[in-house]
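Heads up, one of the protein chains got dropped from this complex, but the rest are sitting where they should.
Now for subunit A:
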């Protein structure tokens, strides 16, 4: 009596509304040269470029500091399909694709250790 191998889900099919190549995917952002809007414009004004780069650095730094301050705190995640869960934040991976959390409280129980996929998260909040 053979059992068919379980499958997590089916492969995702094409989006009927677009040709794909998601510009927010990590690969696109890393490999596509013109990810800074100003630099994409052919006549790049160096002053504007510098200003934009500075703004990006500030935003990036504050995001990283936010992740640091979240460490070991209870965080509420608002996710798609009206999912709201709470967990103790552990760490993020380098590309911010997954968050490692502990004591994840879900409607069907508490998961001691879990990985939350960042693309499923709409927003999160925590007390500083």
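Keep this in mind: a residue touches a chain if its C-beta (ideal position, glycine included) is under 8 Å from a C-beta of that chain, and two chains touch if they have at least 3 such contacts; residues count from 1.
As a convention for this text, contacts and distances are computed from a predicted model.
Going by its UniProt record, the hidden chain of the complex is named "Serine-threonine kinase receptor-associated protein" among "Eukaryotic translation initiation factor 3 subunit F", "Guanine nucleotide-binding protein subunit gamma", "TMM27 protein" or "Serine-threonine kinase receptor-associated protein". The chain omitted from view is touched by exactly one of A:54, A:73 or A:117, namely A:117.
Within the full complex, the residue among A:6, A:24 or A:123 touching the omitted chain is A:6.
Mapped onto subunit A, contacts with the missing chain fall at residues 1-15, 19-23, 25-28, 30-32, 79-81, 83, 85, 104, 106, 108, 111, 114, 116-117, 119-120.
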